[in-house]
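Quick one: structure below, then a few questions.
Complex shown without one protein chain; remaining protein chains in place.
The block that comes next holds chain A.
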Amino acid sequence: MLGTRTENVAFRRGKRQGLMMSVTERYLRQDIPCAHKSCQQCPQNNGLAQRGLPQLSDSGMILTPDASVVSRYIELLEHSQALVNLVFCQSVVDALDRRNRTRTIRNVRGIAADPRRTSVVFANEVFDQTHVDAALPNRDSRAAMRAAAWYKEHLDGAGQRVVLLTLKASKSGQYADYRQPGVEVWQLAEFLGEFHPALIEHYASIAESTKDGDMDITEMTPAEYAQARLLAKAQSGYPSHLSPSEIEDGLRSGLLVRGNIRVLQPGGAMRTESQGIIDRGGAADTPDILIVGRTALNRACTGDTVIVRLLTRAEENVDSRDLAADPDSDEAEDDNEAQAVEQIDAGEETSLDNTRKPVRGVVVGVAERKWRPFVATLQLDEAGGSRHLAVPVDSSVPKIRIHYMDTAAIAGKYFVVAIDEWPADSQYPQGHFVRVIGPVGNLDTEVDVILVERQIAVSQSALKFSLASMREMPISTTQCPWSPSAEEVARRRDLRDSLIFSIDPKGSQDIDDAVSMRKTASGYELGVHIADVSQFVLPGSATDTEAMARGTTVYLADRRFNMIPEILSEQICSLRGLTDRYAVSVIWDLDREYNATGVWFGRTLIRSACEMYYEQAQALLDGATKVEGLDPKLEASLSGSIVELAKAMRVLRQRRYEAGALELASTEIKFTFDKESGAISELLPKSSLEIHRVIEEAMVFANAAVARRIHEKFPGAALLRRHRSPDSERFARLVDAARTKGFDVDCSSNAALADSLRRITQASAGDPDVVFLAKSMATLAMQEAEYFATGDCGSDQYLHYGLALGFYTHFTSPIRRYADIIVHRQLLEAVAASNSELQGVVVGSQKWVSDTTGKLNERNRQSKRAQRESTELFQSRYVVQRTVGSGQEHLVAEGVVAEIRTNGLIVYVPKFGLRGPVHLRDSSGQIKLPLSVLSGNERDSDSFIEGCSEFTVDTKQLSIRLPMNVPVFQLGSQVLRFSVFDHVRVSLRVLETKRRRPPVYLTLVSRASSKANDMRAYRSTLPSLDKTFRISAAAGSAGSARKEASEAENATSSVSSRTTVNERPIVGKSSDAYTVLQKFGEMSLFETHCDVQTL
């Protein structure tokens, strides 16, 4: 059956070389059917019917659109049901294929499969009688003409009219040269005017919208097209980077600037192009650099160290052009789902003040890549094949081009991708698939994703301790519990007779601190006793190396990953009641005014009299007797100690506040889990008792004392913790917001700020959410606290701003922080109680300490982000569980407006401790004000009031004018206003997505409700704090840190989750839109929580 063989020549872009000619053979057949219903000559027509393909009907004329019509007016052909009996030539389809117009081909196939359209694809290319030699000029037009002519000849008996539709002028156009008898050539517009006048309008609108593009593929021959694309690629590809010597010269002469870049992918109406920001502190002489557009970014990725050339004002205007989107269908094809997610995520940002505009720049080189393995999901393109785009979970990372054969194995799963390179001619970086993590939506997988993304570990199982480190562990079993060695007992100060006790959350396993307080002749003796981890974790051991690499114990909402093996953290180091334990103690002699007259540091042996939990201790402090679970014999003495301790701590705390310590907001959300199903049964803000603050203060006191001592011994190498004073400009948002409520905020110093916050607290005593928000805004504005080696900076920079202390360090949680272990070693070295000769050399080296603090700060930051993401994960799961899972449609809660954005609000929901965006305007600028604003009924929150206008936004207020026909008696005014601190009711939802964990977003239900039930419920959970403490509640203490550690212990039943913000750099001091955008991108929903421990 195969007839003559011809060859088909196509041009494609090769893998290596530029343009490649590919030759495929083609067989010309005799048996191509005309597919006409009443045709008797083509026996194969029956075959088409059997395949379920439509046939041409015998009514009306046969229309043969040529490539120009199909490529440009496919939409018209597709949607105009009146156009029937279309014959699409295979030559046209091939021509489209050569231009990668996959979607157009799909539309053609759609028409040809629709029985109502009685249209067919005619394989003229492989049909002997219609084949046209490839070498002829205007070959595609000739082929279309030949096909039409064949139809005319073939069906001439039936008097069939055959029309060739084209965009070329019908009379003098190219078809004139090789016109075939019987075929009517019509220009599309004329044809429609003559036969389908109803379609003219549609035609005109398409003609208008496709005027400028290269929609009409007949403008160029295939070879020209391929050539043009290649050239376009070469020209519009990324500019090449400068050579190292050019860069060096440029940097030296000051023409080029070096910096770390942060890239934001396009999202939302505000950011249609990628943007990069280089944060240079925002000072007047070094403004931040903004880089707009993919060309200007020139392949830089977030975190890279780049070399930038600053643009002059004149260049800025010219340089706004961007790379044209690659017409390759799979690249241009962005699915809507991802876009929707991005929009919610990115939110939009009002530019608060543009006084300090960043300068514009272009990237001319990348000094150092910061490519880590990324977790990604697959963007499936329908064409299949082996080349795919991986969409990283981290939205600041561009999509990555990967080769992978078995798509089915990785679709719908998270997998790890590594970037290999980013060649200048490639729109996306090239990478490769590394390994699968697991299916999207699975809890364990999601946790693994967090661990990989935060570079904590490659998976959960990788966080088990190695055999080598287990071998180093002392032995302790129930039959043969560990006990102190005689040698150590002799060496240590024996405090087993003193009354020492520990206060921790209920059920804690790793108790790393205990306290003691007793009256002496001259005043008091206060002791803080910390588990002696450094006794067991020797420098250079496998356990030590591992602990240093981990840096900190990582707490996630439902699980944790220990820094040191459980046998130490839960047994041998843990200061359990009624057992002998090694400790490192700080013991002060206080006079009657609680001034320290002397302090002793050293290794001790203690025997805690009692492990209490906070509620018990609080009960004793409140003067209760017969507290549940306590030994009645001990009660009296414990109670005395606790009361004395509390008195002392109140005074110490008051002193710190007078010195300017800040009281910041800290909300922790606690998830409680249903033991059987593992579902989240409750989500509660954690309560806070006075006794928490007492313990915190004791820890701060100990930390500060140790910080001074180690600084004395190691003036250049002491590991301290500082909190730099923030730039007052960062407080602009708080100042603005507070002003709308009639408060003045003075942020000139920490004392002034503390005072302002205190006034807000007092004035809005009935509204804890407002107080909370104000404090969290203050927290936001601050920099993160960090570890440093004292030799790295002048002593004036040691200050801890939040705590108002000149020296501060972390000493009190060695079980869960590596910094504390170093501090322990330094302290023991300082008091000559070290147990290792070499130890002093290492911990006394400034370089080592300085390097280590850098790593620890990074580990801390990552672990904080992991915590936050895990909270986010569980909040999202909780919302799913409460809405979709339980069949309820709405989960309505009371919230407070935290910010105003250009397209809506950011609302904080105290009940669940989450922040989320409320969109009041969609991406096309339509105002979406739900009907429930008027009715107050959440069921109306999905329908919108039409005709709203005057959407105005400034930094303090967002207002919408309702249409005149809407009754507004509940609102009192036709203009609806939202300002920061307003109460609103919102419905919590999650965005359905197959790609990653569903983000939570909110929809507005109504304005402030009159004392909603939610609100009362929330308030009742707030602790009734002691008045003085409420006002002077602390902004920082190790106590809360410790509390968290132990709380997470009982991971099975209740787990606390800490969400923190001030560990992350609040980048960009100027509050331009871009930095703020990024800030919120990073912080996502949870920036409101300040974890005091990190200060």
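Everything that follows uses one rule, which is that a contact is a pair of C-beta atoms (placed from the backbone, for glycine too) under 8 Å apart; a residue touches a chain by one contact, two chains touch by 3 or more; residues count from 1.
Definition applied: contacts and distances are computed from a predicted model.
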| item | value |
| --- | --- |
| Protein name (UniProt record) of the chain left out of view, among "Propionyl-CoA carboxylase beta chain, mitochondrial", "Ribosomal RNA-processing protein 41", "Eukaryotic translation initiation factor 3 subunit I" or "Defective in cullin neddylation protein" | "Ribosomal RNA-processing protein 41" |
| Among A:S209, A:S386, A:Q455 or A:S485, residue touching the chain not depicted | A:S386 |
| Contact with the hidden chain (one of A:R26, A:H79, A:K413 or A:K928) | A:R26 |
| Options A:G47, A:G507, A:G540 or A:P963, residue touching the unrepresented chain | A:G47 |
| Among A:L56, A:V93, A:L165 or A:L1002, residue touching the chain not depicted | A:V93 |
| Chain A residues that touch the omitted chain in the full complex | 1-2, 5, 8, 12, 14-17, 20-29, 47-48, 51, 53, 93-94, 97, 100, 102, 105, 109, 112-113, 121, 123, 125-126, 329, 383-386, 405-407 |
